[in-house]
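Please see the structure below; I have some questions.
A protein chain is absent from this complex, but the other protein chains hold their places.
What follows is chain A.
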Amino acid sequence: MSNLAIMPILIPMISGIFLAFFNKNIKLSRLLAKALTIGNLVYVSYLFYRVSQEGSIILETGDWAAPYGIVIVADLLSTLLVLTTNIIALAAVWYAPYSLNTKQETHYFYTFYFLLITGVSGAFLTGDLFNLFVFFEVLLMASYALIVLGGEKVQLRESIKYVLINLFSSILFVTTVAFLYSVVGTVNMAHIAERVAEVDQRGILTTISILLFFVFGTKAALFPLFYWLPRPYSAPNSVVSALFGALLTKVGVYSILRVFTLMFPQQETNTHELFLWIAGLTLIFGVIGALSTTNIKLIIAYNVIPAVGFMMLGIGINTETAISGTVYYLVHDMIIKGALFLLVGAVVILTGTANMKKMSGLIHHYPLLGWLLFLAAFVLAGVPPFSGFIGKLLLLQASFSADQIALSIIGLGCSLLILLSILRIFIQVFWGEKDESLKPNKKLARQLSIPISFLLFFSVALGLGAEFFYPTVEKISNYLMHPEQYIESVLRGNP
C-alpha cells in the first residue's frame, strides 16, 4: 500500500489540465510541457528503481482491500513499460514545436499529449479489468483529439474510421467484461485469475478469452484486424504519428500478454495454437503492406504490424524464453517505432512531401538524418548487435525449441523484407542525384535530429548493453509465467 504507484497517472493528468490554461502562450506551454515531462520521467525512473529493488508496489484506492476496491499494481513489467512510454514522450515533446504549426499548438496539443500519456500509463498500471477499459477510453479520447488536430481534409476522413473501429471494439470490451462478471463475479484481475482456475466451465471461459483477444487484437492491429491502422496513423502530424505508432498498439499487446499469462494461462491448447497462426499471418501481411506503397509515412505505419506479429509469436509459444523475447521486443519496438516515425516526419517537414518518388539525394543536404535512418533500419531489422537482434534471437530460439520451424522461417524472411522496406526509403530518398531545387534548412534538421538521436541512443544501448538489461527481462518473464506471485501480492498484500 503506497501512493507511489498512482503518481505516473496523476502527474501527466494534472499537467494536462494545468497546461489547458496556458494554451495561447506557446512559449510558456512549451517550457512547462518539457519541464513536466522531464519531472515525470525522473519520477518514473525512481519508481522503476524502487520496484526492481523491493518488488511490486500496490495501491488499494480508498483503502478498500483488493477484491472489493480498485487496485493500481506497479509491478516490474508495468513500470518498465511506463518508463519506456515516458522516454518516448520526452522525445516527442522536444520534437513537437518543430513539427506542429501555431494553430495546432494553441489548440491544446500539450493537454491532449499529457492525457494520452495518462491513459497509456494507466492502462499499464491498473489491476482491474474495468479500469483497463476506462483507461483505454482515456487514451482513445486523447488520440481522437490528436488525430484531427489541425482539421485537414485527410485527417477528418481517416479519423471517422479510426473512431468508429475503436468505439466498436470498446463496446465489445464492455460486453465481454459483463460476460466475465456473470461467470466469475469479479472484475479484479488477480481475483479473476483465481476464480477462473476454480470455475469448471471451460467452454464459456474460452469464448470469453477469445472475445477479449478479439478486442485487444483490434487495438494491437493483428491479422485480420489491422486494416484500419496504416492510414489513420499516417494522416496526422508526424509527432502525433510517432506517439500513436510507439504507444497505442503496444497497449493492446501488453493487455494480451497480461490477460493470457495471468487470467487464462491453462487453456493453451485452445487459444495458443490460434495465436501462432495469427502471428505468422500478421507478419506476412504487414510486410506486404510495407512494400506496397511509396508514401514514406505509410511504410513506417505498415511496419507497426509485423512487429506486433513478432510479439504475438512469443505469446503463442508461451515458454519462458519466448515471453522474455516478447517483453524485450515490446520495449525495443516502442522506442524504435517512435524514432522511425520522427525520422520520416523530419523528412516530410524538410521536403514538404511524403511521396518518396518526388525526392532524391537528401544525404548531400542532411548527412546526419540519412545515417540516422540507416542505423534505425539496422536496429529495426535486427542486425546484430542492436536491440532488435536480441529480441528476435530470443523469439527464434524459443520457436525452434518449440518445433515451430515454419514460423521461424517466416520470422527470418520477414526481418529481411522489413530491412528492404526501410532501405528502399534510404536509397530513394537519401541516395541518388542531388536535388538542387531544394533549399536546405540545416538548422531545422539539426534540431529535429536531437530527439531522434536521443531515442536511437536507447535502442543501441538496449542492444549493446543486453547483458545488463537481460536479467530484468528474465525476471519479468519468470514473474509472468508464475501468475501466483501476482495474485499473492495483490490479494494477500505481500509482494
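Note that a residue touches a chain if its C-beta (ideal position, glycine included) is under 8 Å from a C-beta of that chain, and two chains touch if they have at least 3 such contacts; residues count from 1.
The criterion applied here is as follows: contacts and distances are computed from a predicted model.
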item: Identity of the absent chain, which is to be given by its UniProt protein name, from "2-oxoisovalerate ferredoxin oxidoreductase, subunit beta VorA", "Na(+)/H(+) antiporter subunit C", "Fumarylacetoacetate hydrolase" or "ABC transporter permease subunit"; value: "Na(+)/H(+) antiporter subunit C"
item: Selected from A:Asn3, A:Asn25, A:Asn101 or A:Ser182 as touching the chain missing from the view; value: A:Ser182
item: Hidden-chain contact residue, picked from the options A:Val42, A:Ala65, A:Val174 or A:Ile450; value: A:Val174
item: Identified contact with the non-displayed chain, of A:Phe18, A:Tyr43, A:Tyr98 or A:Tyr144; value: A:Tyr144
item: Sole contact to the chain not displayed, among A:Leu4, A:Ile26 or A:Val134; value: A:Val134
item: Residue ranges of chain A at the interface with the undisplayed chain; value: 130, 133-134, 137, 141, 144, 148, 151, 153-154, 156-157, 159-161, 163-164, 167-168, 170-171, 174-175, 177-179, 181-182, 187, 234, 295, 353-355
